[in-house]
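Everything on this sheet refers to the single structure shown next.
All protein chains of the complex are present and in place, except for one that has been dropped.
Chain naming follows the written order as A, B and C, and within any one chain the residues start at number 1.
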Amino acid sequence: MIIITNPGITQDQLDHIREQVEARGMRTRITRGDKQTIIGCIGDDDVLREMALHRLPGVQSVVPVMKPYKLASRQFSACLTEVRVGDAPDQVIGGNAIAVIAGPCSVENRDMLRETALSVRDAGAIMLRGGAFKPRTSPYSFQGLREEGLRFLAEARATTGLPVVTEVMDPRDLPMIEKYADCLQVGTRNMHNFSLLKEVGRSSLPVLLKRGFSATIYDLIMSAEYILNEGNSNVILCERGIRTFDNSARYTLDLSAVPILKSKTHLPVIVDPTHALGLREFVPQMSLAAVAAGADALMIEVHDSPEQAKSDGNQALTPEIFAELVPRLRGVAAAIGREM
Amino acid sequence: MIIITNPGITQDQLDHIREQVEARGMRTRITRGDKQTIIGCIGDDDVLREMALHRLPGVQSVVPVMKPYKLASRQFSACLTEVRVGDAPDQVIGGNAIAVIAGPCSVENRDMLRETALSVRDAGAIMLRGGAFKPRTSPYSFQGLREEGLRFLAEARATTGLPVVTEVMDPRDLPMIEKYADCLQVGTRNMHNFSLLKEVGRSSLPVLLKRGFSATIYDLIMSAEYILNEGNSNVILCERGIRTFDNSARYTLDLSAVPILKSKTHLPVIVDPTHALGLREFVPQMSLAAVAAGADALMIEVHDSPEQAKSDGNQALTPEIFAELVPRLRGVAAAIGREM
Amino acid sequence: MIIITNPGITQDQLDHIREQVEARGMRTRITRGDKQTIIGCIGDDDVLREMALHRLPGVQSVVPVMKPYKLASRQFSACLTEVRVGDAPDQVIGGNAIAVIAGPCSVENRDMLRETALSVRDAGAIMLRGGAFKPRTSPYSFQGLREEGLRFLAEARATTGLPVVTEVMDPRDLPMIEKYADCLQVGTRNMHNFSLLKEVGRSSLPVLLKRGFSATIYDLIMSAEYILNEGNSNVILCERGIRTFDNSARYTLDLSAVPILKSKTHLPVIVDPTHALGLREFVPQMSLAAVAAGADALMIEVHDSPEQAKSDGNQALTPEIFAELVPRLRGVAAAIGREM
Partner (left out) sequence: MIIITNPGITQDQLDHIREQVEARGMRTRITRGDKQTIIGCIGDDDVLREMALHRLPGVQSVVPVMKPYKLASRQFSACLTEVRVGDAPDQVIGGNAIAVIAGPCSVENRDMLRETALSVRDAGAIMLRGGAFKPRTSPYSFQGLREEGLRFLAEARATTGLPVVTEVMDPRDLPMIEKYADCLQVGTRNMHNFSLLKEVGRSSLPVLLKRGFSATIYDLIMSAEYILNEGNSNVILCERGIRTFDNSARYTLDLSAVPILKSKTHLPVIVDPTHALGLREFVPQMSLAAVAAGADALMIEVHDSPEQAKSDGNQALTPEIFAELVPRLRGVAAAIGREM
């Protein structure tokens, strides 16, 4: 931690700051500039983070030196994390191979899910997505089939061999969801739901953590740190669009988050272009771009009859378009030296 | 709902759209312009909202006519809602009198809370705030005293006569919190936590709902609608700063939200300048501005020893500064024809 | 400037950084922490700002200590700047009295302008606003009356005694505008037009500099610095709304900018609530709030027949509503110890 002091700081103020810092077991080092003096604080930044150093008289600003996350940082792990989501050799997120996760926004009925699951498996997806609990802005919108939806997911897994990822919105639902799912999803609206993060951190299932639509890169890593800190080391980070002033698509897909996250953390980073754009027509190009940006997987919405979808039908690919897209993704993956 | 069609729409496409809409029990009305045709859909917009009308061939865009919220809208209630938070005559949020809620960010110990509570009561606050469960970005930060903190709050109420408002982060904690608190707070990070919203909607306690730091005005009203829809009509809306590109304060306080919310909903609207700014020195002026903008109450952080605070000490007012501020707020209230 | 180095920096890298810095005439001071070393650079930060210190091997981050603006800073001027815009005693922006500037968005014709000018003068405005050159998003929208509009402004001044402020969009128009106007306005879309800033910096007229709708507080001060640096010390800063994700009003009025700017600079700070909101009905309350937040003046759009306005009629107050508002503003001004 570095403390930058005001130009006109008095010696008494300087002494007071030093005493406060040293009282926490840190050492200090003073550097006097032509106009301003800085105080270097040697020791554990975490101790000082809890103090209100900004409030001390004579302090201009406080600059942390150490990163506040540890378990998620690249320094913590010598190698990049690969998260196994199923038993088959290719059912892994992370590593050299790029994966595709696909399925409908919400589970609507047994047949639709089964048909979609078969289609996406045949096209090359390695995991099935589908929401049984749906976070909806309006209380009057379809809220999901709950346990019945989970059962349909488990049946689709039995039929296709695809592991399933589904969203958990409430810590109280976790035991039920764990009975059916292979991977837990924490949605964008719950990235800051710290109770839920701790709870999934205690689960034995991997967690797909979506970036809050107004979360910084730093916030996302800190939320992953909550999960890791509870002992669950299988965390997948997912960029899914952020809120900006532009309204031409539903959100602004922040693909730069992919290389930036990968420079800071050892966790796999995936991209959900569907929810970011909310418009089916742009999903293929942004999927290709996500692969080129270095994403470890894509999560794409596919619905066998988008016009009839109960939520977000506007954005889902048809199975046909999805099947055409996968080989093109494979082409870009090969061009950057990765497999799919 | 109005459907704007593409310039080159075919008659078949037009017929298909009409059929889809009319199959849901709506009537349609066609208006042909020089270049584009529009379809007016007469009936309940909610039915169409669930359809993927955008996806139908020939559709350019879809414009809703009716607002998606009902219980929160001004049309729903002839008079403005006043939320009673305690038994004393002035312990009300809403109405002509402007209230002040004050207290520390988090409950740290019995003595600090008691001293602060006495100070803010004597200065004119009508409710005590204090967090026993703290949502913190880092898992390594102080997370609150939990039930012990709630007990300290109840003791401070007994001492001062002030009702207490405290944050609930997890539906599972609600029964415990209800034993101690007079008003439940849903924090900015949980405004989209729909499970929690439903749960507090079933409580008999009033709910102070903070705007998500990246929630639109519309989102905030829809979250209030979740609570109202469960039967709890005592909802207080709170503007507390939004995320923008500017970094000169912690958040950007959106005071325009006050008159805009009051034009759309009958619920009381309050302002938390402390968390918006994160910097003590700007809190008094923004509190005065919030009163002038029409806020029904202010929520201000006060700590009797900010330098020692376990969280956010940087932003709390001292009891002395708070006591000086209240009469100035009263002056602005009087200038706009309100009491305090 | 402080350089924070990477945990694993080598001695060679450290020496190289020191050499680079000292080659610019700075002194360095090394502080070794438990894990990381920092280098304090003593001397003029401006020299180092031009260097690519981040690029040097071993550097983690670079923290400036000194502010990059000088002439605009509070440290530069012992007293707050008051900008005289006319000869009458009250035709000043800054100081204890709060001023009101009013008039139509654009100058449309002689009679309308004259009538509006008389109305706003009688209601208490001290300066007339009106655009002769209009920056419009669409090339097909009304672009202003140009010199004819300037003449109408000068006539309205002759009639009312009110000085006039009008926008300059192009350095080539400046000589013509200087013949008619008393104060130059740089609009939100030109806050980063550095050629224009330099040009108005050489003018003898005061400059009303509007914040770019996506400019940080820092950007705004730096743009003022451009004007001050050319020798024009009469700069008025104007908050007028910023772009955010919320779309319930045209922009988000950032009233916190008022006290924050006033803490950093000696220049007067004013607020334009009309353009921020774009909706007439919310202008009165946000005007009251701006006064309470500490604004030195308000700039409010008034049109004697808003329904007929050629631009932005939706947002202008009628002369009657304006005349009712001014005494209420005076009441809030008095409540915070200022005059109007």
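Everything below uses one rule, namely that a residue touches a chain if its C-beta (ideal position, glycine included) is under 8 Å from a C-beta of that chain, and two chains touch if they have at least 3 such contacts.
In this text the structure is predicted, and so the values were computed from the model without any measurement.
*Asks:* Would you mind spotting which of C:Q11, C:S138 or C:S204 touches the chain that isn't drawn?
*Replies:* In the full complex, the listed residue that touches the missing chain is C:S138.
*Asks:* Please identify, in ascending order, the residues of subunit B that touch the omitted chain?
*Replies:* Listed in rising order, the touching residues are 2, 4, 7, 29, 31-36, 38, 40, 42-43, 63, 65-66, 75, 214, 243-245, 247.
*Asks:* Provide the residue numbers of subunit C that touch the chain removed from this figure.
*Replies:* 20, 46, 49-52, 54-56, 68-69, 135-142, 169-172, 189-190, 192-195, 198, 212-214, 219, 222, 225-226, 229, 243, 280, 306-314
*Asks:* Taking the full complex into account, what residues of subunit A touch the chain not shown?
*Replies:* Subunit A touches the missing chain through residues 214, 216-218, 242, 244-249, 252-260, 263, 276-277, 281-282, 285-286, 288-294, 328, 331-332, 334-336.
FYI, only the chains that are shown with their structure count from here on.
*Asks:* Classify the inter-chain contact topology: is it line, ring, star, complete, or other?
*Replies:* Complete.
*Asks:* Which chain's mean C-alpha position is nearest the mean C-alpha position of the whole protein set?
*Replies:* When every chain is reduced to its C-alpha mean, the one closest to the whole-protein mean is B.
*Asks:* In terms of CA centroid distance, which chain is the most far removed from subunit C?
*Replies:* Chain centre farthest from subunit C's centre: A.
*Asks:* How many angstrom between the C-alpha centroids of subunit C and subunit A?
*Replies:* 39
*Asks:* Using mean CA coordinates as chain centres, what's the gap between subunit B and subunit C in Å?
*Replies:* Computed value for the inter-centroid distance: 31 Å.
*Asks:* Measure off the straight-line distance from the CA centroid of subunit A to the CA centroid of subunit B, and report it in whole Å.
*Replies:* Here the centre of subunit B sits 26 Å away from the centre of subunit A.
*Asks:* Give the residues of subunit B that touch two or more other chains, as numbers and ranges in rising order.
*Replies:* Within subunit B, the residues that touch at least two other chains are 214.
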